[in-house]
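One protein chain omitted, others in place.
Labels run A, B and C following the written order; every chain starts at residue 1.
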Amino acid sequence: MSLRIGILGATGFGGGELLRLLSMHPAAEVVSVTSRSAAGQPVGSVHPHLEKVWDVKFEETISKEVDLVFSSLPHGESGAAIESVLTATPGVSVIDLSGDLRLKDLDSHRKHYSHSPDLATLRSSAVYGLSELNGEAIKDASLVANPGCLATAMILSLLPFAGLPLRSVHIHGATGSSGSGKEPKASTHHPVRHANFLAYKVLEHQHVPEVLECLQAASVKVDDLPFVAHSLPVSRGILNTAFVELERPMVQSEVEALFAGVYQDKPFVRLKGSKPAEIENVVGSNFCDISVVAKGTQVVVHSAIDNLVKGMAGQAIQNMNLMFGLPETAGLWTGGWRPV
Amino acid sequence: MSLRIGILGATGFGGGELLRLLSMHPAAEVVSVTSRSAAGQPVGSVHPHLEKVWDVKFEETISKEVDLVFSSLPHGESGAAIESVLTATPGVSVIDLSGDLRLKDLDSHRKHYSHSPDLATLRSSAVYGLSELNGEAIKDASLVANPGCLATAMILSLLPFAGLPLRSVHIHGATGSSGSGKEPKASTHHPVRHANFLAYKVLEHQHVPEVLECLQAASVKVDDLPFVAHSLPVSRGILNTAFVELERPMVQSEVEALFAGVYQDKPFVRLKGSKPAEIENVVGSNFCDISVVAKGTQVVVHSAIDNLVKGMAGQAIQNMNLMFGLPETAGLWTGGWRPV
Amino acid sequence: MSLRIGILGATGFGGGELLRLLSMHPAAEVVSVTSRSAAGQPVGSVHPHLEKVWDVKFEETISKEVDLVFSSLPHGESGAAIESVLTATPGVSVIDLSGDLRLKDLDSHRKHYSHSPDLATLRSSAVYGLSELNGEAIKDASLVANPGCLATAMILSLLPFAGLPLRSVHIHGATGSSGSGKEPKASTHHPVRHANFLAYKVLEHQHVPEVLECLQAASVKVDDLPFVAHSLPVSRGILNTAFVELERPMVQSEVEALFAGVYQDKPFVRLKGSKPAEIENVVGSNFCDISVVAKGTQVVVHSAIDNLVKGMAGQAIQNMNLMFGLPETAGLWTGGWRPV
Partner (left out) sequence: MSLRIGILGATGFGGGELLRLLSMHPAAEVVSVTSRSAAGQPVGSVHPHLEKVWDVKFEETISKEVDLVFSSLPHGESGAAIESVLTATPGVSVIDLSGDLRLKDLDSHRKHYSHSPDLATLRSSAVYGLSELNGEAIKDASLVANPGCLATAMILSLLPFAGLPLRSVHIHGATGSSGSGKEPKASTHHPVRHANFLAYKVLEHQHVPEVLECLQAASVKVDDLPFVAHSLPVSRGILNTAFVELERPMVQSEVEALFAGVYQDKPFVRLKGSKPAEIENVVGSNFCDISVVAKGTQVVVHSAIDNLVKGMAGQAIQNMNLMFGLPETAGLWTGGWRPV
C-alpha cells in the first residue's frame, strides 16, 4: 500500500526534487501536482530530467484524494494555501517547505517574512521539522514546517553543545546556486557566477531566527549568532563552518564524544572525526556529514548537506516517513553523487 | 530473493558507481568487493559518499558465493581476472566493464588494446552489452562485454540509420573528467581543466572500432567514422554530436519516425524531437536523450548520457536485469540530477 | 599622443571588455562612454572590476571630441546609432561590434537581422573586420563591421583551404556563456548551466551567412556549411571543430604547410601543429590557436579564441590599430590566463 501524495507548486527546484526522490520511494506515489503556470502540461515538460519517470500532469488544484500534501510554494503564498487545503480536507497531513510556518515568535515572523500573513494558529500548530531533533513530535504531527536549508546545517552543527557554556559562536555558510530558485536573476547569471565567490545578507540572513528559536529550545547557550551566507559557484551543496569558542578547553576526543552522543543513532548523520566534511560526499543524498577540530577553547565544526535534499525535499520525505510510521530511511538510503 | 553480487576492482569510479546504483536496487545485494590496495578497509574509507550505505569491506578476492560478478578492473587486467573467476566458479555470470572483451576482430583488438591478452575464446563468447540492440542475446548470455561510454552514445545515435545509404558521418564527442578515472593526471588537474575545452585522440579514439563492429553488424552503412573526443570541464556527462549526411534528403518528421521506430519501446531512450538533448537531464540516470534536426540531406543527431551510468555502471545493471529476468528498469528508474 | 575613443553602449560585456583592454593600450584613451540606463554613473558602478582603472562617467551621448567610436550597442540599434554619429561627426572612424553592418547581401541581412534596418549604403561601405584576411582594406577603412565571435573562429579555420576542392565541411562550435550577454536568461541560469552541455540554433545560426560571404570571397569552395553551436559551462572561450573532407588525401605536413603559408606572419595566430588547441591558452588574450590533424581525406581543424577578445573587443582594437597606423599588436601583446 502506497501513500498518496500531492505537491503544491511543483514546478520549482523543490518540487522537482520531491518528484525525483519520490520516484525511488517504495511506499509513496505522487498522484497530483499543482501549478498555475503549467497546468495541463506533463511533468516532463517542466522537469525534462523526469520525463518518463512520472507521467502525471500539472493541474490547478489537487484533484485527487491524498494522504499527504507537500507545499513547495514560495514564502508568502504557501501558508495561506496550506490553510485552504486544511479547510477543504480536514485530517490531511501537510509538510511545508517554505518559511511561512517556521517561526514561533510573531514579531520575528513579521520581521523576517514581511510578505507572509500572520497565520498565528496555523504557525503555532506546526512542528519544526528538524528530523534529528524533533523526531518524536514529528511522528505525531499532522503539520510540519520543514527547516531552511542553511538552518538545517547550522542547527546540526551546534546541537551537541547543548548545556555547555560558550564564549562565542561565529558561522560562515556557503551554498550553491540552486538555493536561489528557478528564476534567472543577476546573482545567478552564469557568466558572473561561474567562478565567483562572495557573501550576501551579511549579518542579516532570515534563517538565523529559526536557528536561534530551535537552539534555545534545545538548551544551546547562544543568544547572538553572527552569520554570513556566501554564494558558491556550484549548483548544489551547503558547507557550514561554525567557529565555536568554549569557556573551557576541550580535547578532540571529548568533542567527538559529544557529537557521537547526540548522533550515533541518527541514520542520516555521518560523523567524520577531524576529517573535513565535503559537499561532494553528500550532494544528491539526505546525509549530513559533520567534522570537528578542537584546539584549546576553539572548536571548528563543519557540516555538509545538499541544500535541495537534507536541506529541503529529502528532509521533508524523512519527515513524511516519520509521520506515517515508515522506516526513517525509506526511499532515501543511497549515497552522494561523488564524483559530481 | 536477492541476487548476490561480487565486484572485482571496486575502488575506482566504475566500482563506486555500481555500489551507488545497487544501493537502490530491489533485488541485488553486493556481498563481496575486491581490491588489492584497499583490502581490509570498509567501502566508506575509499568511497566516502557511500559510508553507512554499504558496510562491506574490500578483500583480495571474492570470498563469498555470488550469482554475478562485475569486473571494473582496468583494461589489460580485467579479461585475465575474468578467466580466472570463470575457471574457479563455472557457471557464474560475468559483466566486464573494461574494453578487454569488446572487440571481435583479433587484429583490431591487438591494435587498440595492446596491453590486453588475446583471450580469443573468451572474447568470442562475450555478448556486446549494448542493451537496446542486443537485449535478446544478453538475456541468454553468461558473459557480457559492457560497451564503452562514448561508444554507447555513438551507437545509439546511428542505429536508426540502418539500411539507409549515407554520404558521410562525422562525430564530435564531448565527455566529463570522470571518464579519465580516479588517478590524478595532467589532463584532469583542476586549475587547467576547470574552464577548459579541448580535443584529445583526434581521429584515433579506441572506441571507434567497437562502434564500427557493432554498426556494421546492425546494417548501418558506415565504413569510416571520423571521430574526435573532447574534454568538458564537468565531471560527468557525454554529449555526442553526429553529422550525418544522407544520399537523399529527408524531412524532420521522417527522421523522427526513424528514431521512434527503433526506440519507442526502449525504456531508457527518450526522444526529444528537435529540442536539443542536454547532459543536465541525464546525468545521474540511465537515460539516453536523443534529439535530431534534419535539413535537406544534413541530419544532426545529439545524444546525451552519463558516462558512468548509461555509459558504464548503469548499463551494466540494465544488462544484469536482462540476464536474470528482472524488469529491465529495476533499480534504475529515476531521473537525472537537474539542477546539478 | 593618444587616440581619443568613444564607446556607444558601454554597459554590456563587449563595452566592459573594450574598457579592460584599452586600459593597457599605450596610445588610446577612452574619453566618453554612453548608456541610456546608467547615464551619470561612474564606470566602476556598472563594471566593478574596472573601478579605479577608469574614472569616466556614462553619459547619454558622446559629448567629447573623439577620433574613433566603437559601438557595442545591440543588433538592431547599433547601425542606426552609427548613422547618426557619422551624420553628426563626418570623418570620425567607427568600428561596429554588432551584426548590423556585416552582411553584404540584402536578403541575407533581412533574413538574419530582421530587427535591423536595411542601411544599404552604410552596410556596403563597411569593411568586414576579419583582421587577418582584410588587413589592407581595414587600414584604409573608416567604417569596420567587426566579425561575429563564432564566425571569427570558423573563418580562421577554413581560410587556408582556399582554392582546394572540398567534399564537405561540417562544423561544431562551442562557446562560453558570456556570449549570451549581460541579461540573465533561462539558458544562462547558473544552476542549469554550471555542469551542462547542449546545442542551440542547430543548423540555423546567424553567423553562418557572414562566414559564407567571407569564405566565398576568399575562394574557399564551400556553398553549404552545416554548423551547430553548443553552450559550454564556462564563461569565456570558443572552441571550433571543423571536419573538412578533401577530394584528395593530404598528409599532415601538407596541411600544416597550408596553414603556415597563410598565417606565418599573422601575430595573433598560433599554429599548434597536431597538438590540440585549448581555450585555456587563449582566454583573455587576442590569440587564435589553431591545430590540425589530417588522415587520408579527413582533416580536423580546431581553433580556439576568447569570444570577448579575438571574437569581439580585442579584434576591434586590433582593427583600430590597423586603421590608425599603430603596431597591430599595440595594447594586445599578452598571453592567455592559464590557469583560469
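Keep this in mind: contacts are C-beta pairs under 8 Å (C-beta built on N, C-alpha and C of every residue); 3 or more make two chains touch, one makes a residue touch a chain.
Bear in mind that the values here come from a model prediction, so they are computed numbers and not experimental data.
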Touching the absent chain when the full complex is considered, from A:2, A:168, A:216 or A:253:
A:168
Among B:188, B:274 or B:297, choose the residue that contacts the chain missing from this document, as touch is defined above.
B:188
With respect to the chain omitted from the figure, which of A:25, A:47 or A:194 is a touching residue?
A:194
If I consider the whole complex, including the chain that's not displayed, which of A:27, A:56, A:300 or A:330 touches that chain?
A:300
Residues of chain A (touch criterion as defined above) contacting the omitted chain:
167-168, 170, 172, 174, 191-192, 194-200, 202-203, 224, 226, 228, 230, 232-237, 239, 241, 243, 245, 274, 276-280, 283, 291, 293, 295, 298, 300, 302, 304, 338-340
Across the whole complex, list the residues on chain C that are touched by the chain not included here.
13, 16, 19-20, 23-24, 26, 47-53, 177-178, 194-195, 235-236, 267, 270, 272, 278, 280-282, 284-285, 287, 308, 333-340
Name every residue on chain B in touch with the hidden partner chain.
13, 176-178, 180, 182-186, 188-195, 233-235, 340
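The working rule: only the chains that are shown with their structure count from here on.
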Let me check something: if the centre of a chain is the mean of its CA atoms, which chain is farthest from chain C?
A
Quick one: report the Å distance separating chain A from chain C, using the average Cα coordinate of each chain.
46
With chain centres taken as the means of their Cα atoms, state the distance from chain B to chain C in Å.
39
Centroid of chain A to centroid of chain B, CA atoms only: how many Å?
35
Each of the following residues of chain C touches two or more other chains, namely 191-192, 194-195, 233-235, 340
